[in-house]
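For this depiction, one protein chain was excluded, whereas all remaining protein chains were kept in their positions.
Up next is chain A:
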Amino acid sequence: MAETHSLQDMRQQAAVAAKVFIQRDYSNGTMCQFQTKFPSELETKIDKQQFEETIRTLNNLYTEAEKLGSQSFVEGCLACLTAYAVFLCMETHYEKVLKRISKYIQEQNDKIYAPRGLLLTDPIERGLRVPSCMSLWLSRKGRTAGLDIGGFFTVTSDGG
């Protein structure tokens, strides 16, 4: 059963798992946002509300990372004055939020996705690249199915 698999095992199986790609949402520009549209392949696996909640929270986190506020302005100016040497000792705001995103995804996997045999992969691991399609691909063994947001999220499921 899915509960007995550790996340580590699931990650390894993700390589042979079916993947569903969740697309980037460009309606507001080139900011990193994902479509909240619920993939039909997940209908039997997870509650629609929960999935949309996850994606919405992630979108909010990415918005915060890329926000053009006073903090990013001050950080930019300070960095410029030091010829960007300050980034050798300090983490950028973006990196800090990326860490929060990783933690959040880990949390979501532990609480919601892993018990259902799904695995959400951190987008940064796969390149923050635009997925070109939504796809479901069953492995040779046919026992695992998964979601891969084309380089963004991999939600891998076990059994079925």
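In this text, a residue touches a chain if its C-beta (ideal position, glycine included) is under 8 Å from a C-beta of that chain, and two chains touch if they have at least 3 such contacts; residues count from 1.
Note that in this section contacts and distances are computed from a predicted model.
Enquirer: Looking only at the UniProt record of the hidden chain, which name from "Transcription initiation factor TFIID subunit 13", "Palmitoyltransferase", "DNA replication complex GINS protein PSF3" or "Cytoplasmic tRNA 2-thiolation protein 2" is the right one?
Expert: "Palmitoyltransferase"
Enquirer: Using the touch rule from the top, list residues of chain A that touch the missing partner.
Expert: Within chain A, the residues that touch the unshown chain are 11-16, 19, 21, 24, 26-30, 65-68, 72-73, 75-77, 79-80, 83-85, 87, 92-95, 98, 124, 127-133, 135, 137, 139-140, 148, 150-151.
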